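Missing here is one protein chain; the remaining ones are kept as they sit in the complex.
Just so it is clear, A and B label the chains in written order, and each chain counts residues from 1 on its own.
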Amino acid sequence: MLHYLGTRLLRATVSVVMVVTFVFIVLRMSGDPAIVIMGADAPPEAVDAFRTAWGLDQPIWVQYISFFKAILGGDLGQSMRDGRDAVAVVLERVPSTLALTVPAFMLNVGIGIPAGVYAALHRNTAVDRIVMVMAVTGFAMPSFILAMLLVLVFSVNLGWLPSAGQDSWFNAILPIATMGFGGAALLARFTRSAMLEVLGQSYIRTASAKGLSWSAVVWRHALQNAAIPTVTIIGFMLGGLVAGAVVVESVFSWPGVGRLLVVSVSNRDLAVVQTIVLMIALTMVTANLVVDILYGLLDPKMQSQTRPARA
Amino acid sequence: MTASPTPLLSAQDLARTYGVRRGIVGRATNVRAVDGVTLTISRGETLGLVGESGCGKSTTARLLLGMDRADEGQVRFDGAPMPRSGTPGWAALRKRMQLVFQDPMSALDRRLPIGLQIREPLEIHHMGTRAEQNARVAAVMAEVGLQPHHADRHPHALSGGQRQRAVIARALVTQPDLLVCDEPISALDVSIQAQVMNLLVELQERLGMGMLFVSHDLRAVRQISHRVAVMYLGRIVEEGTPDDILHAPAHPYSQALVSAIPHPGKIARRIVLQGDPPNPADRPAGCAFHPRCPMASMPCRTQTPQLKPRPSDGRRVACHVAQGEISPGHVGQLELS
Partner (left out) sequence: MADIPSSELGAGLTIAARAQALLAQIGRLPVLMLIAVIWLGLMLAVAILADLITPYPYTQMDLHNRLSRPVFMGGDWAHPLGTDELGRDVLSRLIASIRMSLLIAFGATIIGAVIGVTLGFVAAHFRGFIEQIVLALVDFSAAIPFLVLALAVLALFGNSITLFVCLLGLHAWERYARIARGLAISGNAQGYSAAVHQLGASPLRLYGRHILPNIASTLIVSMTLAFPEIILLESGLSFLGLGVQPPNTSLGNMVGFGREYLSSAPWIMLAPAFVITITALCISLVGDGLRDKLDPTLT
């Protein structure tokens, strides 16, 4: 188990290093980083100062090291728009994004998993079909379209909910609903197939034959075993949540990190872009690491590690 | 058994060790799968290599074919050293030495009809025109007992026996000098095993190639081999003619193997070995067999016996007791049932 953790941690670290390297390389490739980050109309002295500060006149591997050190020290450049520290600019938007993503995640899990389990337990009934249809729709309909449809119905036609800005918590309803639905659909579908696969196993029939009541069978055996693959897909969903945040915040003009990313990309405000990319990568890698740890705890096969000899 | 001046295949003190690591941050243990194997195969001769799973016989076969590189020792084919696997020299040598696998289903591409697969070695080695190749395929298919219409069939549309015949046909299509068979009948139904064995015996007599027949089945080995070598934990412990080994085994391990063969109508005294099955990762000191040997004595624990002819009749055996050097002890236990 410890060995498993060790490898996972190592891989996570390597992933982060690779992301940093990727940003570094791509930044260098797109032109003179000083101009690219400071902007074309920055005064030459500022550009030169930036150059020295970032060591851009040094050999490439020295630059790489100083880039790394700068990142570890929390310095990722200044935003082009207002000259403030990129990290500060990004961090102040994080709460807004969390205000959307956390409830959306809870919606995903809170609706998706029960729906999937229910559909699996009542296979081929009307409920099952409804859940499947919604799941497939949730997959096929991109979040921006769903968002706009919701706006069309609830804002334009019914006038119940606002469609932009962050004035009151009413504004959060549509964005959360949009993100919640998409993820819930995916999770429902996956949970359903995981449950179906578990329910088809012989040990379920054995437990039932032993006289265990059906709900006890489900609770004690089926759910726990279906939880294992479900945990792994939650990690995968996180990526979808982040991507969803980018789009949804843009549609609803919600001032979060996602919208900041889109705006910064349009403006080529690269310090902010690289900050956001690194931050997201770090979050994803950590989240996946947590998922891996959970998986290791849940799956009894991981508890006892015996490696077969290679022949 | 004819001996040529240069043996077709000769191996000297082969050794192969695999490092097994428990993941990235684990300790490495060395598994010595083959530990000092020396043997020769002459033209027209079949050497049977027999032993239980994990004794290293398959690894030995791979080393002899050059598919794997020996850590120590040398393999020579027709006098010349074996080229490294993957080199053009090695690839070219393939038309002279071929391998028949244990599982014919996995040795064949399930998508292609077997006629094409039998022809493939000819294509790879650029032998003959297309028409000549087709003719050769037809000929070799007839030799192994397949009908011409089988050529269009896919592997899964054939029976197990037919599949193995297809594999044999593919191995023989370039008329190799050496054929290595690695458990060729283990995956077949018992009723088919006899047919395939008869086919192999007949082919070898007719085509006169050298053969290495690797198996755990002593009876099959006896049917086809001119000489037999018994392997235990990576070493050859006894060598001799099939009749010698089957009727008067010299090494205690051979004796146990032979006693396990059921004889219809005869109540045999079966030797049951105590102790754990051999684990190449945890090799006992001295003679590798001593923990389970009913005749082991003190020197067996410390001195590894060498494979050499024994004084009484020249039988090559690696055992202190069989050589008459020491008298049988009671380190292991003998149980008769």
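The criterion applied here is as follows: a contact is a pair of C-beta atoms (placed from the backbone, for glycine too) under 8 Å apart; a residue touches a chain by one contact, two chains touch by 3 or more.
None of these values were measured; they are calculated from a predicted model.
Shown chains touched by the undisplayed chain in the intact complex: A, B. Within the complete assembly, B:Lys95 is the residue of B:Arg43, B:Lys95 or B:His216 that touches the hidden chain.
Only one of B:Ala80, B:Ala142, B:Ala260 or B:Ala285 touches the chain withheld from this view, namely B:Ala142.
From the options B:Arg130, B:Arg219 or B:Lys308, the residue with contact to the unseen chain in the full assembly is B:Arg130. Seen across the whole complex, the unshown chain contacts chain A at 11, 14-16, 18-19, 22-23, 26-27, 29-30, 36, 136-137, 139-145, 148-149, 151-152, 156, 239-240, 242-243, 246-247, 250-251, 261-262, 264-266, 268, 270, 273-274, 276-277, 280-281, 284-285, 288. In the full complex, chain B contacts the hidden chain through residues 65, 67, 90-95, 98-99, 101, 103, 106-113, 115-116, 119-121, 124-125, 130-131, 134-135, 137-139, 142, 148, 151-152, 167, 170.
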